[in-house]
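In this view, the complex is presented without one of its protein chains, the others remaining in place.
Chain naming follows the written order as A and B, and within any one chain the residues start at number 1.
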Amino acid sequence: MSHTLGDIAKTIGAELEGDPGCEIKGVGTLEHAQPGEISFLSNRRYAPFLKTTRAAAVILKQEDRALCPVARLVHENPYLGYARTARLLYPGSEISPGIHPLAVIDPSAVIHPSAHVGPHVSIGGNTRIAERAYVGSGCVIGPQVEIGADTRLTANVVVCAGVKIGARGLFHPGVVIGADGFGIANEEGRWLKIPQIGSVAIGDDVEIGANTTIDRGAIENTVIEDGVKIDNLVQVGHNVHIGAHTAIAGCVAIAGSVRIGKRCMIGGASGISGHLEIADDVVLMGMTGVPNSIKEPGVYASAIPAMDVGSWRKNAVSFKQLYAMNVRLRKIENK
Amino acid sequence: MSHTLGDIAKTIGAELEGDPGCEIKGVGTLEHAQPGEISFLSNRRYAPFLKTTRAAAVILKQEDRALCPVARLVHENPYLGYARTARLLYPGSEISPGIHPLAVIDPSAVIHPSAHVGPHVSIGGNTRIAERAYVGSGCVIGPQVEIGADTRLTANVVVCAGVKIGARGLFHPGVVIGADGFGIANEEGRWLKIPQIGSVAIGDDVEIGANTTIDRGAIENTVIEDGVKIDNLVQVGHNVHIGAHTAIAGCVAIAGSVRIGKRCMIGGASGISGHLEIADDVVLMGMTGVPNSIKEPGVYASAIPAMDVGSWRKNAVSFKQLYAMNVRLRKIENK
Partner (left out) sequence: MSHTLGDIAKTIGAELEGDPGCEIKGVGTLEHAQPGEISFLSNRRYAPFLKTTRAAAVILKQEDRALCPVARLVHENPYLGYARTARLLYPGSEISPGIHPLAVIDPSAVIHPSAHVGPHVSIGGNTRIAERAYVGSGCVIGPQVEIGADTRLTANVVVCAGVKIGARGLFHPGVVIGADGFGIANEEGRWLKIPQIGSVAIGDDVEIGANTTIDRGAIENTVIEDGVKIDNLVQVGHNVHIGAHTAIAGCVAIAGSVRIGKRCMIGGASGISGHLEIADDVVLMGMTGVPNSIKEPGVYASAIPAMDVGSWRKNAVSFKQLYAMNVRLRKIENK
């Protein structure tokens, strides 16, 4: 879907320096954009490509204007400007309504006629699929589930009994929502499984990455509020509560009953211990371990950065003496 | 399924202080239980809710009796008491025997007539599915597999050739059992794949969480003993041996040929290097790295806890000088 530069500038709220009638057919990186494509400069790492770009136009900040040899769309947040542009040029495909003859649907399920149900799908009793929802090939939807309007389950997604999902959600392949939480009690050295009778409640505009798992609650629900975005291979334990507009990068492990605030950003491969709280507006860098509640907004970290293996071996051994070193140091200071 | 308080007290082995005829219809948290529901107090974090709970009865310890305004079931391990209660009140649904017409089953496979095989399932040659086993929608079972009595593969579970699974197992959606181990040999800078000719042997009463993967052995089998409980998104490498009644939380990475003892508890997001042994009764806290064998039972840890990013930056830089600091400290001490 092509648009003129003038259209784009207006839609994204940028000041245009260039021909408003110029036709834009797609987006490209500064390095590889072709004529007719629009690009952007947000991460300064890529500034060197500006000079030689073949893009038809570039979305950039006021201060980078002078460096740009082609048409400019000046925007205070070029990444956001790019996001809006890409959404304009690539609006996504319409879904084709209807139920594939190889889908197996319980007679008591209610599928809106505008929804799409692909082949090899199963849908359980009393489940409701709302208007324009998309249930792709191989998805397994349990009984008593609700899938909101315009929500898409791409392929091989599993949604277990009783889960409620809001509108405009996007669930990538292999996602599992509502499997049993890890609830076991020790009985003389053996584990007794505890029935997981809660479910999962997911708000509107939630995106869940491929192969991520969100467990059902032990008694009450696991809750994912509106606008939460979760990347791939994330584990969300039972009874976790994730506040609205929080974003969680890949491979994060969140233990049971954690309460994460609104607008947090959780870096990849972080781990959060059970039964604790993280305030609103907390940012965790990648690979951060969180063994205690975080009560103040701010940026937190704990990862040790990579070093050559020789140094690492010495330093890692010294770590085991760290407290002792502290004591020794105090002893010297006290003299 | 409702039960009287008297029944429940007897079943879970608690001393009842209250009306034994009181009818209990379900469980609830202290905070949100409704009349007719039973609750419990195990984690002291939730003690403040005791005073105002609307639960019909609470399972708790001797020392918490005085705080409880409603009927009491006194138990020395309230969490275990709760587990038994929940199992009584929520016994799980019966499976419906039969093979769905959209399942594709090799003629040489033997499916017990009391077993359930859902739609979109494939089952390979000479595979045996025992009595009352459940193979849910989208599962793919290879040839020469054995699935024990009462074992449930919920949905989209993949079990590869030759895997043996015991009785009363529970395998959550997306689990993959018996994919090839990561066996490669370097040949002049290229990787040569090594056929993985072992398989996986899983005992009775094993539960495996969503999207967890357990690789087949290189030569001999990967072995999961009876009563092992594994959470979501755990990787179990080839030829790992996990002792009976060990519990493993989410996102743990276990490299090949590791031998883990009985009754261990492995905290979430821990990592265990290849070819080492972990004794019986070892507990790893979350995010622990294990590069060497652990020969003594006990509790182990290694994670650095989150701190504000400013402190972290300074401390992480100093970590690279830790051994040097130790040397400098010794130098001063020697003076």
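The rule is short, and it goes like this: contacts are C-beta pairs under 8 Å (C-beta built on N, C-alpha and C of every residue); 3 or more make two chains touch, one makes a residue touch a chain.
If you're wondering where the values come from, they're calculated on a predicted model, not measured in any experiment.
K.L.:
Which is it among B:Gly6, B:Gly26 or B:Gly289 that touches the chain not included here?
P.N.:
Of the candidates B:Gly6, B:Gly26 or B:Gly289, B:Gly289 is in touch with the missing chain.
K.L.:
Of the residues B:Leu60, B:Leu73, B:Leu233 or B:Ile248, I need the one that contacts the missing chain.
P.N.:
B:Leu233
K.L.:
Among A:Gly118, A:Gly181 or A:Gly203, which one touches the chain that has been omitted from the display?
P.N.:
That would be A:Gly118, which touches the missing chain.
K.L.:
Can you name the residues of chain A that touch the chain not displayed here?
P.N.:
Residues of chain A in touch with the missing chain: 26-29, 32, 43, 45, 77, 79-80, 82-84, 86-87, 89-90, 92, 100, 102, 118-120, 136-138, 154-156, 170, 172-174, 207, 209-211, 227, 229, 231-233, 245, 247, 249-251, 263, 268-269, 285-287, 303-309, 312-313, 316, 319-323, 325-326, 329, 332-333.
K.L.:
What does the interface between chain B and the hidden chain look like in terms of residue numbers?
P.N.:
Residues 102, 104, 120, 122, 138, 140, 156, 158, 160, 174, 176, 179-180, 182-187, 189-195, 197, 211, 213, 215, 219-220, 233, 235, 237, 251, 253, 255, 269, 271, 273, 275, 284-285, 288-292, 294, 298-305, 307, 311, 314-315, 317-319, 321-322, 325, 328-329, 332 of chain B touch the chain that is not shown.
In this section, only the chains that are shown with their structure count from here on.
K.L.:
Can you give the whole-Å distance between the Cα centres of chain A and chain B?
P.N.:
25
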